[in-house]
Every structure is written in structure tokens, then in C-alpha cells.
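Got a structure for you, questions after.
With one protein chain removed, the remaining protein chains of the complex are shown where they sit.
Read from first to last, the chains carry the letters A, B, C and D; within each, the first residue is number 1.
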Amino acid sequence: MRLFKKSSQKAGLPPGTLMHIGKNRTEEVRITLIDYDEHHVEERPDLTVESCSPFKASPTVTWVNVTGIHDIAVIEAFGKVFDIHPLVLEDVVHTGQRPKMEDMGDYLYIVLKMLSRANGENTFEAEQFSLIVGNNFVISFQEREGDVFQPIRDRIHTGKGRIRKSGSDYLAYTLMDAIVDNYFVILENIGEKIEILQESVLTEPDPSNLREIQELRHEMAFLRRSIWPLREAINALLRTESSLIGDSVAPYLRDVYDHTIQLIENIETLRDAISSTLDIYLSSLSNKMNEVMKVLTIIATIFIPLTFIAGVYGMNFKFMPELEWHWGYPAVCLLMLILGVLMLLGFKRKNWL
Amino acid sequence: MRLFKKSSQKAGLPPGTLMHIGKNRTEEVRITLIDYDEHHVEERPDLTVESCSPFKASPTVTWVNVTGIHDIAVIEAFGKVFDIHPLVLEDVVHTGQRPKMEDMGDYLYIVLKMLSRANGENTFEAEQFSLIVGNNFVISFQEREGDVFQPIRDRIHTGKGRIRKSGSDYLAYTLMDAIVDNYFVILENIGEKIEILQESVLTEPDPSNLREIQELRHEMAFLRRSIWPLREAINALLRTESSLIGDSVAPYLRDVYDHTIQLIENIETLRDAISSTLDIYLSSLSNKMNEVMKVLTIIATIFIPLTFIAGVYGMNFKFMPELEWHWGYPAVCLLMLILGVLMLLGFKRKNWL
Amino acid sequence: MRLFKKSSQKAGLPPGTLMHIGKNRTEEVRITLIDYDEHHVEERPDLTVESCSPFKASPTVTWVNVTGIHDIAVIEAFGKVFDIHPLVLEDVVHTGQRPKMEDMGDYLYIVLKMLSRANGENTFEAEQFSLIVGNNFVISFQEREGDVFQPIRDRIHTGKGRIRKSGSDYLAYTLMDAIVDNYFVILENIGEKIEILQESVLTEPDPSNLREIQELRHEMAFLRRSIWPLREAINALLRTESSLIGDSVAPYLRDVYDHTIQLIENIETLRDAISSTLDIYLSSLSNKMNEVMKVLTIIATIFIPLTFIAGVYGMNFKFMPELEWHWGYPAVCLLMLILGVLMLLGFKRKNWL
Amino acid sequence: MRLFKKSSQKAGLPPGTLMHIGKNRTEEVRITLIDYDEHHVEERPDLTVESCSPFKASPTVTWVNVTGIHDIAVIEAFGKVFDIHPLVLEDVVHTGQRPKMEDMGDYLYIVLKMLSRANGENTFEAEQFSLIVGNNFVISFQEREGDVFQPIRDRIHTGKGRIRKSGSDYLAYTLMDAIVDNYFVILENIGEKIEILQESVLTEPDPSNLREIQELRHEMAFLRRSIWPLREAINALLRTESSLIGDSVAPYLRDVYDHTIQLIENIETLRDAISSTLDIYLSSLSNKMNEVMKVLTIIATIFIPLTFIAGVYGMNFKFMPELEWHWGYPAVCLLMLILGVLMLLGFKRKNWL
Partner (left out) sequence: MRLFKKSSQKAGLPPGTLMHIGKNRTEEVRITLIDYDEHHVEERPDLTVESCSPFKASPTVTWVNVTGIHDIAVIEAFGKVFDIHPLVLEDVVHTGQRPKMEDMGDYLYIVLKMLSRANGENTFEAEQFSLIVGNNFVISFQEREGDVFQPIRDRIHTGKGRIRKSGSDYLAYTLMDAIVDNYFVILENIGEKIEILQESVLTEPDPSNLREIQELRHEMAFLRRSIWPLREAINALLRTESSLIGDSVAPYLRDVYDHTIQLIENIETLRDAISSTLDIYLSSLSNKMNEVMKVLTIIATIFIPLTFIAGVYGMNFKFMPELEWHWGYPAVCLLMLILGVLMLLGFKRKNWL
């Protein structure tokens, strides 16, 4: 995971210049539209921008979902059809935005980060998700195929819950709620990784743990940078005086807001856990080193003196009376044995064994 | 102890969906009711939800205690009988709530965490405790059998103290107070564990201490996450303009509020103590390693040179005049002795002995 | 020093129950009374509670000092005679209070911690000190004999300073001021201990330092928990609208307030100093270990190769031409000498000697 | 990079004394002027201060760029011609300013730090950039040749974007925006350095890493000191009631403000990354030490006992029956082999191999 998005290519361009910053994550731009009110639902896949135009003024709620933001021409067309400010479009295609909410008068502009678990891998990927919330339409921009909105589409089609009876503000809430709920899934996944790591670090510290800890730190830093401003954005939405957000949505927004607070709490818990994992890792290393040292010391301390004694009686002096004694050899062996046992007892007393 | 509750199963469900998140901690749901005023007390165990209904409107204070929240049907029945908002019911059965207070107009909704010392084990368990405080009734939901309210039940029955003369607000206060008081018991227990651990870490550091420290850290993190928002909730209760909280309860609430501040202070003290325990543990390890190194160095430094001398006179050169000397052997022994003593003195001077 | 006071025994008791929490620190309760105004002073030792009663309404200033708070009956009698709220009395006898100020209308209730240097020992002891400040009386409760008020008693008797001309508010200020001033004495004492410890840790780190550091940390944590809320309490006193605190006392209270800020600053300085002492201790340990390692390495590195050479010429091969040479032995000795000197020079170059 | 700019030479001088603090970074002062409105552009290189004078009152927008601030006389001349307060001039030539915005009534004074990547080197250089924003003129002071404004000059000449249609406030915004955008380039550069460093520290920790980490820390500290006050300055600009900043510029300023927040976030991310790099470095060192110790211990532990056995049978006792046995030698060799293999298995069990 990179420390942050590159935005240096934009340096020097005049403000309002559309330029896609980020990776191309899908082949072509796909526009899908769902139009509904209490009594009807209509889904149209693979539209052109222009064919969305009539839905703008219709009294029904229209959700235009755009997958792929690398095609500047499409984004500019949206700008024209839905009358969106160039600075907003600039932000839509620049994937290095912080989550934020901006009240543009006729519509609200909301940016957040949508996470998805990378297939088969033990990590997650993030993409930028922009929302344009108008009077009776919502335009959502995502970077690539695959999202967390299938349950919402189902609810619209089946008419379950309040969604069909509510306006574009409730739709926008539902989308944000789905994304925020998905954060919990990601966090739990990371939480489990940390618990496993802590266990392995306690029992068998390994240099590779260091890289894992580092990786987790980066992920938490990213999540933190995503959620803190998200909370602010939702708070701004709660306090906005815009007529686009009806009073009936307020309790639901407050609910999402509570969720972001809980997310932040969980993130701080995980950050603590990661940093204590590093502590444990280092202590475990010290423990192991200590153990290694003890073994070395015990072996060396017992045998070095014994070897010295053997060395003494290996000297070739002419006159070494002990050498001539008949019981010399057994006596020395006994001496060595006693010495060795004494030292072992000493270590026992020091609790080294 | 898990880092946090799982709530990922809920991702994708429409808001207001009741779904029990947490472990089933009791076999079946038990509903107990105590109805009292200054002049009479009546306790009815094992009721059905419906049979609670008549007490709702009666002028006496009614306390309905529900043990077990995994049965969605029961909770929904309560919702109907006592006219409780679905979002509140959703929170009641989702045990991953942060402590909070919500003014719902006709009633207040309060969530907190009730702790209990696990039987025979050296740790505690937490369960979610929800309170619905209405005009003359209090409904409490706990996850399982066993609580800290026996003294309160006794006081209701005996009529000791103010409780029989006061309304549902005082009853709610008493319940919260009992739970908060219990935190002190838990904290003292942890405090003792830390003191014992610190002592053992100072005198005999052991790798298992690391796991204990880690365990304590998790517990403190959990307690912290429980009490900080609890303080906010009680503060919100103090400042609420709801008529459900009478003026006469205010000084008592302020008292609980003071207790939560004291709890927070104690928690911070314990956290400090835990982190300094880790410091001591690491220093003790270093100390021990140092001691081990010293022993190794002393033994090796004394005997390696002596062994070298022995080795020299073990060489098989034809012409080594010393070997022929009559006093060669004793002289070399003396030399070794002197060398050894000199080195011991050197270590003494360096304070290694 | 314990991490905090036990208050778990109280869990489950109804609010307002008097129960002494803490150690019995004196045999019997002693009540002393000083009554004074500008023109007269009267001191009465060893009174009963009831005999204090007439002084309550008299226009002169009355200071009732109670030593020993473990006798619930005495405290309750005070409650009756001076009309003190049960919740206040409960706090008086529960020695685990945080310092605080409470405006009870007819009187103010102030709690703080009074420190005293334990006789002969290198540490301090704390006791709870409660003040009831009424219109023309002050009741002070302390846990045991011995306090820091002798200079105040002297000033009252001799009439030096403003005290005889001022009311009960000034008397309360004087008592608090004496206690706060005493904190400086304690802090200086700790400061000196830290300076000595730092010096000893720099020159001769010893495992016992760890325990001392730990002890100092506990003490600082306790002092911090005593002084931060004390500052708040004095601030509350400064801002109170109670008529019990006259305008003329305000500058003096501001002075005490300034002192508490200075105390907090000193405490933070000491905490910094303690934590840097631990750093130094650990670095000194590392330094020592490094030194030990160097000695071991130098000895081993010089003698291991030499011993090897000696070992080679100690082999018993039939055909080892060197052994037959007449100058073989001196040549090998010379070789060993040269090798040893070369290695010593190498260590010199690496700055290990 | 120095910890901070020297400003001690100024101690003792009266306020308002012009004195250049900093290095002379260019040979001579160069004054360039661009005058434009919607319909015309005029660029005049290498002017004198006096020849700028007529442009001051003209209704067209005039941008005077001064390269080199070490010549006090030139700065003073500007002060006279454009009527600038001596305290402002003092700040212009004192390169140790914190970024700030000051509303001087007739003009605004803005200071910030302009960064540029040093040629060929892996670091950046900073220079002080001052802006005087008047009604229809902007004076910019930079320390030396080379800036990030070429795209702006091009836009003025080609008339692309809003710049030619806007006033001096928009010009000032554009200059600040260019400088802030450049910070992203520098930060990305540092981010890459950190990522490379982290990788190298994980795989091959080297003492030289320490110096790099230290260097990066200094750079981050400098950037932090540059950007935090810059954010405040831009915020002050956003909130100023000065008529010099038109309403139409506000959204653009808010955009720059958002960028500074993002910069701060990136800086904090990088600081975290640097400090975790140090952690990794230290852990990697410990890992390596551990590995070294293991090798030493394995070798020593296996061979020291074996050497002892060899030593025993190298003793010259007369009566050592084993020595006479025909199979003595092979038996001892076998014994040694078995011992060695056993110890290797022991290490395997301890996971040291």
C-alpha cells in the first residue's frame, strides 16, 4: 500500500482542469440508471450520458451509477447535462481526495472511500466513491466494477423497507450506510489478522512479523485517514441547512454518524493492538536472545574449566608427580565430575535451568 | 477477550432490522416484574410480555427485567406493548453498542455495559445492559442470569432508603449506580493483579508475564471504551430537558457522574501502571542478560588464558627447556594461580563480582 | 503506595450511607475548637460535638478541628448539630474522594489531600482533609494527629497578619494555603531524590534503581491525581457566587490557584525527569553490557587462535618436522606473540581499548 | 539542514531596522514586471524600483517579482514607492519568518516558504517568499532565481483560464496555489525515499540508515513548521474582512486551504512512517544480533564439550586404561559423533536451525 496518492502531476495546471489521478481500474465507463418511486421501478443498464438527461427533471428518484472515472469526456458530459461545477468534476476524477461534503446549492457533493476485500488476498483495496445528491436524483461515481450496493438494489426492486417511499436523500444515506457498514467487515478482518499475529509473535517471533506489523500499520493509517474526515463530512451533512436533506433522514444520518464514531474507536483499538504487538515482538526477541545466551553460558561455563584441568594434565613436564599416581586419572575424572555438578547446582540456584 | 464485537453480519440489512449480535448466554428469556409504590410491593417472576401490559399505565412504578435478548420475537413484542421505536429495539439486541443515552420523547433509552467477575477465573465478563425509562416504568434488558441488583431488590422489598418513595427516574439511577459501583470492584481486582505482576516482574521476569501484560491491556482497553462514553451518557442525562428525569434525582446523578470521573482516573492510573510494568519487565530482562553475560565473561576470561598456557606446555617440541626443569610444573601452576587471582581482582575493581 | 483506595465495600449500599473507607489512623476522635474575633481568642481542646453547638450561631469565627473520622456516630452528630447533608457526611468518611468543592447553599464543602512526611522514612503519607465552611464557622476533618496548621494556630493566638480581622472564608483559605504550601516541601523532597537517583543511575546502574523509579512514579501519579482536581476545586471557589466567600479573599484564593498551577508544572517536570531517569538507566545498562562484551571479545579473540596453535603442536603425529627443529619452540612462541600484538593493535584501531 | 534560522544578530536592534538574515543566494537583485488586464499583457524584465512606480495607480493588474532580497537599499526603495510599513519590510528581508498573513489596511502581507528540489541532489531547498497584495498590484519577493511560477506566466501570456479576467487577489491566490502544489511534489519525493529506506532497513539494516532517518526527520520537522502556520495564514485570508480579497476568490482559497490540510495529513503520515522506520531498524538490528548469537552458541555448544573429551584423552596420566584399548580411539570418535548429533537435534527442537 502506498503512503499516499500521487498528485504531483497536477502541479501547475489551472484550477478546474479535469485530469484523472489514479489507476485505470476498468476497461470502459459503464452507466447504469435506476428510476423509482413508490409505485414503479425501472433499471436501465449501459446508458449514454445524454440518455440520462430526461430523468433529471422527472419527479421520480433517479440513481445514476457510473463505474469508471478515467474517461474525462464522460465526466465532462455529466457536468453539462446535470449542471455540475468544474471544481466538483475535478475532484471526482482526482482519486486522492479526502472524504468531504460540499453544499453546492442545487446539489450536495460527497466524497468517501469505498473498501473491498481484494480477491483471494489477505488485504483490502480502496476506491474513491463520489456522490452528487440533487433534488430527485443521485449520481454515484465509482472507480471500478464491484461494489457493496447489491442489497440496496434488491431492496429497491422488492420495495422492502422505506427506500421506495423516500427521496434522493434517503437513497444517498443508504449508499453511505452500506459503505460505512463495509468498514466494519474490513476492520474485523484486520482485527483477526492482528490477533493471529499477536499469538504467533508471543510463541514464535520471526523477522517476517516485522513486515506484517509494518503492513498493518500502513493499512490502519489509511483507514484512519479515510474515516476521520468521513465523520466530519457526515456531521456537516447532519448540520447542513440545505433543503436537499429532509428532516426524516436525520435520525438515519445520526445512526451512520454513530457508526463512524464506533469505527474510529475500533481503529484506535486496533492501532493500540498493533503497537503493542511490536512491543511483544521485541520482548519476545529479547526473551529468545536471553535463552540462547543462557545455553551458551551454561555449556561454556561448565566445560571451559574442565577443559583447563584436562589441559593441565596434558602438559609434558618431566616431573609431574600426579601423572605417575595410579589413581591419578580416576581422581581427576572425579574432580571434574564434582566441579561440573557444583556448577550445575549453581545455575539451578540462579534459576537458569 | 476479543478486540471488539463482530457486527459485520449486519452489513447490507435495512436499518431497523432486529438481529441479535452476540453469544446466546442463556437458554430462555425470563421476564420478571416488580411493581411498587410507597405502600405496596409486588414481584411477579416468569411473566409473558403481554401480561406486563396493564402495568404500563398504572401510577405505580414498574420495573420489568428481561434476562436474555436473543429471542427477537420477545423483543418485538415488547416493542409493540410498550410502543418502542424499531431503531431502539435494534440497538437492544445488538450487543456491540457503545454506552449512550437517547431521548426518544416518551421514554429514554440508555445502554451500558454490566461487568461480572467470571466464576473461579481471574478475569471479568461484560454484557450489554439496556434501560428503557418511561414515565412510571423501567424496562431493563440483560444478556444472562446473574446481576448486581440483588441489594436493590432487597431495598424495594424492605422499603429502606428513598427508593419506594421515588419514581422511575430514581429506580433507573439506582440500577446505573449499582453497575457503576461494580466497576470499582472490577478495577480493584485488576489493580491487585497488576501489583502482583509488577512485583513478580521485578524479582523474576518470565516470558509468561508478557502474555499477562497483553491480557491486562486488552481488559483496560475494553473498560476504557465502556466508561468514557458512559460518562458522556450520564452527562447527557444530567443535562436533558426531558420531564422524565425529575429535579430531585439530579444530585444523585451528579454523584454517579463523579464516580465515572473517578473510574476514568483509576483506569488511566492502571494503564500507566501496566505500561510501566512492561518497561520494568524489559529492564529486568536486560538486567538478567547482563548478569548472564558477566558470568560467562568472568569464567571465559579467567580460563581461556590459563588453558592457553596449559596448551603451550602440552606442545610436543623436542627442545622445550622448561619441560625438563624440576620445578617447571609447580612454577607454571603458580603462574596460572597468580594470573587467575589478578583477573579476579580486575573484575572486582570493575564491580562485576 | 497502593494504586488507589478501595471503595468496593460500598457497592450495593444505598446512597447517603455513612461508612468509613480507609485505615483507622488514630485511637479516638478528638475535637478541638478555636473561637476568635478581632478582640478575643479562645481555644477549647477535647470537646464533645454537642458542646460545639452554641458557637454555631455566635458572630465570632469558630474553627472546629476534628481528628479521626472513623467514628460514624461522631460524624453523624456533627451532621445533626451543624445541619450537614448526609451525602456530604458520606464523602467526609470515605477517604477515597477526589479533591472537590461543592456549594451546598448554607455552607461549602471542600475536600483535599493533606500530605505529611512519614517519620524517618523517605516517603510521604496522605490523608483526606475535609472542610465545611459556614457563615462564621469552619469545621475541618483530618484522619489523624499531626498537621501543618501550627503556624496558623500561632497567628490566631498572636493576632499577627489579617486572620483575626477576617471571617471564616479567610480562615478556610489559610488552611488550604498551608496544605498547598506543604506540597512544595514534598515535591522538593522528591526532586532531590530524583536528582540523586539520576546521578547514581548514570555512574552505577543497579537493578534496585528500577524499584525506586517505580516507587517514584507511583508517588507522582498520586500527587497528580491530588493536585489536578484541587486546582479545579479552587477555581470553582474563585468563581462561586456563594456569599460565603467575600470579595476580599479573592486575591488570596487567586494566589493559591497560582500555586496549584506551579505545583502542576513542577509535577510535570518531575514526571519528565523520572521517565528520563528510566531512559538513562536503560542506556547505562546497555553501556555496561557493551563493556562486558568487549572484554570477553578481546580475551577470547586473542587467546582462541593462540590456543589453536598450541593445540596443533600438541598433536601426536609421528612426522611433524617442526617439532624436531631446535628453534621450533621459540619460533612458535614468537609467532604467538606477534599474533597477539597484532590483534591488540586491531582492537586499538577499533577503539575497543 | 539546520535546525532553524539564526536570528541572534538582530538582538538589540530597534524594531523596524532592515537587516537581511539569511544567505545571499543571488548575485544581484532582479525586478521583473508583468502588467495585464483582459485585453493586454506586457512583460518588462530588469526594471529599477522607480520605473515600477507608474504601474501602482494604473487600473490594470501589475505583478512585480523581485528576485534577491539581500540588498536593503532596493527593499527600502520599494517601501517608499509602494508605501509599505517598515515592520513589513523588516520581515521581508528576515528569512526566518513563520508563514503568516497580515492585514495592513491598504495591502495584505503574506509570507510563505517556497521549496525547490536541489539540482541533482536528493533533498530540497527552501526560500522565503513574501507577497504584498495591493488593490491592483502584487509584489512578490523571492530569495533567488528559479521558481514554480512558469505555468502562471504562460497562462497570463496565453490568457488561458480565469487569470486575465481576474484581479490581483486571484493572482495572489494563483501564486500561493503554485507553491502549495509544489509541496505535494516534494512530499511525494520524500515518501518514495522513505519507502525505499523502509525496504532496505527490513532486509539489510545498516548504521548509515540511522543518518538517513535523522535527515528525513529534520526535513519533516521543517516542512511541518512551514505548513501548519501556512494553513492558519490561508484561513486568516479566508476570514479576512479586507476588501482586497473579492468574494469570487473565496472558493479557490478554500481549495488551497483543503490542500494545506491534505499536506498536513500527508506530513503526519510520513512522520509516522519515519518513526516506524526507526522501530524497524532497531528490530532488524536485534534480529541480526540474535542470528549472530545463535551461530556462536551452536558452534560453541557443540565443540566445547567435544574438545573437552579430546582434552581428557590428551592427558598424560600413566594409568589410563582406555588409551591402551584397541578400539578406544574409534569408540571415542563415535561418542563424539553421537554427542554432536544429539546436540544438533536439541537445537532443531528449539528451532535454532
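Going forward, a residue touches a chain if its C-beta (ideal position, glycine included) is under 8 Å from a C-beta of that chain, and two chains touch if they have at least 3 such contacts.
Keep in mind it's a predicted model, so treat the numbers as computed, not measured.
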| request: Would you mind spotting which of D:I264, D:L323 or D:M343 touches the chain that isn't drawn? | output: D:L323
| Residue ranges of subunit D at the interface with the undisplayed chain | 2-4, 6-8, 10-16, 87, 96, 98, 100, 204, 207, 210-211, 214, 217-218, 221, 225, 278, 281-282, 285-286, 288-289, 291-293, 295-296, 299-300, 303-304, 306-307, 310-311, 313-316, 320, 322-326, 328-329, 332-333, 336
| said: Please output the residues of subunit C touching the missing chain, sorted low to high. | reply: 148, 150-151, 155, 160-163, 177-178, 181-182, 184-185, 187-188, 191, 194-195, 198, 202, 251-252, 255, 258, 261-262, 265-266, 269-270, 272-273, 276, 279-280, 282-284, 286-287, 289-290, 293-294, 296-297, 300-301, 304-305, 307-308, 311-312, 314-320, 350-352
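We take it that only the chains that are shown with their structure count from here on.
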| note | Listing by label each chain that touches subunit B and subunit D gives A
| Suppose subunit A is absent; how do the other chains partition by contact? | B, C | D
| Chain separated most widely from subunit B, comparing mean CA positions | D
| query | How many angstrom between the C-alpha centroids of subunit B and subunit A? | reply | 27
| Centre-to-centre distance between subunit D and subunit C (centres being mean Cα positions), rounded to whole Å | 44
| Overlap residues in subunit B, where contacts from two or more other chains coincide | 282, 286, 289, 293, 296, 300, 304, 307, 311, 314-316, 320
| Chain contact topology (line, ring, star, complete or other) | line
